[in-house]
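A protein chain is absent from this complex, but the other protein chains hold their places.
After this line comes subunit A, so read on.
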Amino acid sequence: MPVTDVQHDLDNLTLAITADFAAPVERIWQVYADPRQLEKVWGPPTHPATVVDHDLTPGGRVTYYMTGPEGDKHAGYWLVTAVDEPRSFSFDDGFADLDFNPNPALPVSKNVYTFTAHNGGTRATYVGRYASAEALQQVLDMGIVEGATSAINQIDDLVAS
């Protein structure tokens, strides 16, 4: 498994994951720089992503929607805030309507992705920060359904802990 470290910061509502990939930094960068590759990895298999606009430059936007099993669509956007190709980029990740107008009622997370050469491959660190527990809740409720069953699994966790 490429994930080598996971940090949960409960106070700052930050998730940080480190992964080691068996490919050079430029190759990992390409996954994000190429909309056709990005849409292969962004949405879960049940909710494949379609990338519409793709401008990975400071101030640029990446827009996408994910399509659910019932044809339901969930749109989102990245506002790219910093780019240091191929080493890192930062973006605000938010929700939008299907015309890609940002929905100001829904939360925005701040993300920094960093890629460094490591042991002949790439060490990637992904850091995302949420403004509040409510924001995190909303993000999980909105279309990112990969962990949809976990709310139910947590009942068992609660009992076991």
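By definition in this document, a residue touches a chain if its C-beta (ideal position, glycine included) is under 8 Å from a C-beta of that chain, and two chains touch if they have at least 3 such contacts; residues count from 1.
Basically, contacts and distances are computed from a predicted model.
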- Message: Can you work out the missing subunit's protein name as recorded in UniProt? Choose among "Fumarate hydratase", "Ribose transport system permease protein", "Sulfate adenylyltransferase subunit 2" or "Helix-turn-helix protein".
- Response: "Helix-turn-helix protein"
- Would you mind spotting which of A:L15, A:A33 or A:L79 touches the chain that isn't drawn? A:L15
- Touch with the missing chain holds, among A:W42, A:Y64, A:Y77 or A:F95, for A:W42
- Note on the structure: Where subunit A meets the left-out chain, the residues are 1-3, 6, 8, 10, 13, 15, 17, 19, 21-23, 27-28, 31, 37, 40-42, 44, 124, 126, 128, 133, 136-137, 139-141, 144, 146-147, 150-152, 154-159
